[in-house]
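Missing here is one protein chain; the remaining ones are kept as they sit in the complex.
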């Protein structure tokens, strides 16, 4: 079990045919941190959809040969996805493409509906059949059913949003338009940019705009629908401000890339600030501050600045290991943490260390990192976590669907420090989350259990599979 | 362009969990000649469907490792498919799996509906969305909609059959049952067998029964639905005899394997008989009879027996070349026919040859084979074709959707012989088709243009793709 | 254990640069039956060797993309190989390329030396190092050492042949020449052809000449060296007639393709003749003659002709199964023979059958084929084998290095018939081998144990690996 963002979305609308697949591919590379299991691109060649989707990283799935096979297009949409299902399962790869009475539609989705079960039951009762187990197909059905009577795809989407509950940052492509929407609570980010030649870009994070040479224009507002079509750009705000904002605080703490800016807040600055707060709330006498690469480095710099303790590189990450599997060995000395991270003894030897990381899930990785530093000669290791204790499951699009094994449940910081082998342990105070995320209202359910929506009865990721099994039995 | 069968289906229902995926895999191996582009198996693990589908031959897609991953099951269904769509397109792989209000369903289909367009339009108007462009999804929708009110899957299927027109040999798997059906005209074959341990088998051809150690029980009757469930085997014949029989004559002539028996007629015997008829209707003075391997050999033997001219091996086939692509070369001597077929000079040199093949499509391959024999020293080459001249497109499941390039259109046998370089050419008389196929009524539309059903307005294989393009434009 | 040819070789020499890799590829396709484990092509681009070699069939290893990467060349050599070593071992792929004092050399070899061990020992004592475990590297060493003093590559090869004992059909490519040689006993075939545009071809079998549009010119004589160079074609016959001819009789019986002609004898005719002899020496009252496809068909036709009993198709082969692995299953009904071969019941039912095959090794496959016919209703099955009983190992290039498990050892034909389940069994009389192979002298060691050369002390295929293990221990 680990914490994972589940998806990233990217779309473009250009006034004229461009090398669209290539541009989307660059954008997906920049969003790869949001999902590494599968990816896909659908291009719109004057009404004919051309697509390629597969399991694997963007760079593996989209070879030069595959990209060359796409025609020049003026509309396109792409998706990266994290999924727990087996290697052979390609049917959940996105963007989802469907054909309906009014034509074709492709849809890319980041987030999770909290009322997906109920919506699906209703659809099935009216004769719907489902090929996948993802929420995205449910949304696709609702939109196309509304579309039967609605005058446009955007009107169909606006009506559909009335029945959706939970997290969704969506990009929908029809034959002639690119439409994007963000749920009224604004769980996950979605922003708009533009390239010098006038191509409009929609992406989960602003870092993907830079990657394709586009300039940031603005965030899609929570509840807003933005339509890019032959008649220009329009916005439908009827769903805005219908619900209180609950922006996911883990986006700033962990998921998003440091060079992204979400709802006006720089992710890098948010992390530096969390380090500063940690320095004030959990000070300690020490010689050096060391961040766990890559995600603990920003907060470590903040801790160093605020405390005046020198920032040093004490751990380095093997950039080649990535997600490759290494055979389990009976030999206990061969462990995965050791091959992914190593200590720089010159920095660590004889020193009192403030070690900064972004989260503790089960505690086992943290314990191994502390051990690595001690082996390299660290005198003391004081662990500082740039998030509050992680205690509850998330139902809005991150991959922690169970509370089992969370080391922080039912334990004090002292007890956890002992398990991990650290000399002391300090968490970010939950009160600081507003300061970090911009103060507009954030979801902190995974820290305090106060869920902004009703919780689904069955919350397991594979709930549809399980339900089907029961139905069939 | 060439003639292709489009699909083969295989299903099993066992009183107890068996090594179902392995058994289906053996069955699909025996049906591989009916489709080489993609294949798939769906097993039913007590209500949970486990599947694997991919582009490629059965032996490549179903490695030992893949097969081992399937659990023991008592119900399973498999499919082999020929498809013209590009290499990256896996979404049309069958069996199709859908989830609906009453549970899961997997469906494997051989054939083509002639009213698919109209049915699809109707469904879309009521809000249906389509992931694929195959008729199978249309059938799946209709069945699940009927299922909302029907008391059972078989009743839903029986009701659905009232609106289907065209060719379909279907195997449907629900959580608890295996249901198979054959269209009332009986276009394509479907038969039932049983293994010594009581497992019931359904397969496109009887050769697949032998491959899994099963004994042939009977053909599924045209229009019949056979249900294998926890309460035994049942038959629903309400659709039987509602339409005249139009069994596809190309199954006997070309598609089916010689060791199969279709509707009581041995394919091998039918082909030998066609050779005998050719000998009587197109006699010639000659020294040896040579068949084009593999599909012309049976008829060649018949010609030899009837004419008394010695049967000889004059051509051999390179069994390793298969479907592998060989780079085009500027060098004209390097041609594909030469690498796939070669003449045995000892048999051919100085001889007057009766060359027997099963069909002529564009004529180019036949011309090269005749040239091969002449190079090897043949004195005369008299070509005999064990089918009537091929003149019209087929809309019921074979892969000739265009009449362009058919060498026989608008030409006499003499003219064709000249194009091909043969000394004479004789076709099977169209009147003989009944004698060959058993006399119950056969479809000869591809020879005489008399289609047993209304012809669809748009008959191209990619009609859905084209239509979508138009809709979207 | 089964009988396998180990290699096929192919070379060309053209007066001007041609699409050489493509031509070799076509030739190797036609020789694929001589080796399916690995293949390779080396082209000579004006002194620079360009090569591609890998495990796999010719069609898989030489994709259009790979072939396109080869430059136009006027000299080239190729090889197909059967090898028992593991899938990861590419180092034994041929043609072997080496660089030596006088330049580069590529060498392709079919056969096995019987004095390889002694030669290798000698070379090692003078400081040679070996990268592979094949005889070919030993030959390469000897030739390059001779080349230090010899005025030409062909002279070096001629001198080397003085110390080689055993079977070798060689093609050697230097910067400017293509040189081929055949051992003085003529174990394995090697022939020369020419295309209309003047390209000279050397190939293991004449079927490969036809495949590239070349005409057969003549066989390379046992002991002859033929040199194709800038100054035309030369022949060195100093090693001819230095030893009695012992042409491998299994080439005619089993290995070679029926459309090949070896040393003036048509392989197809030889097999038909073996069937005629069987009909005379082992007559039986029966209704039909059935050959085991593909290699028993020619002899079955001969048996039919001589006996007057009708030739029929009683067994068909699944052309798609090939070498793909099928997972072992606990279910005994799922056996490999059943998926590869099936009986045509219409031919077999109630009939007394003469079943003709080319060999019996362990007897298990024969037993299953007999069972298949009986299941299909055969009244009697009389097995006739178009070779004498197989009793001894071969040290000259076929893959039977052990006598264990040979069912014929120590058993009479009656005993074997009983084991296999046949009603009677008749083998080709060993005296007939001369009649079949042309009467110039053939090796019949695998039938009678009279080896034409001293037998190596250690005859196992992996003798070098074993020896190294001992040396190292």
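The chains carry the letters A, B and C, assigned in the order they are written, with residues numbered from 1 in each.
Keep in mind that, in the parts below, contacts are C-beta pairs under 8 Å (C-beta built on N, C-alpha and C of every residue); 3 or more make two chains touch, one makes a residue touch a chain.
Fair warning: this is a prediction, and the values are worked out from it, not measured in the lab.
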Shown chains that the omitted chain touches within the full complex: A, C
Out of A:6, A:183, A:298 or A:423, which is the one that touches the chain we can't see? A:298
Out of C:10, C:82, C:141 or C:395, which touches the unshown chain? C:141
Touch criterion as defined above, residue of A:71, A:258 or A:421 at the omitted chain: A:258
So which of A:266, A:432 or A:453 would be touching the chain we can't see? A:266
Missing-chain contacts on chain A, rising order, are 18-19, 22-23, 25-26, 29-30, 32-33, 36, 57-60, 62-64, 67-68, 195-196, 207, 210-213, 257-259, 261, 266, 268-269, 294, 297-298, 301, 305, 310-313, 316, 318-322, 324-331, 333-334, 338-339, 342-347
Touching residues (missing chain, whole complex) on chain C: 46-49, 52, 66, 69, 88, 90, 97-105, 121, 124-131, 133, 140-141, 144-145, 148, 174-176, 464-465, 468-473
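Going forward, only the chains that are shown with their structure count from here on.
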Give me the set of chains touching chain A intersected with the set touching chain B. none
Can you tell me which chain pair comes out on top for contact count? B-C
Cα centroid separation, chain A vs chain B, in Å, comes to 47
Using Cα averages as centroids, what's the distance between chain B and chain C in whole Å? 37
Chain centre separation in whole Å, for chain C relative to chain A (CA means): 60
Two or more other chains in contact with one residue: find those residues in chain C. none
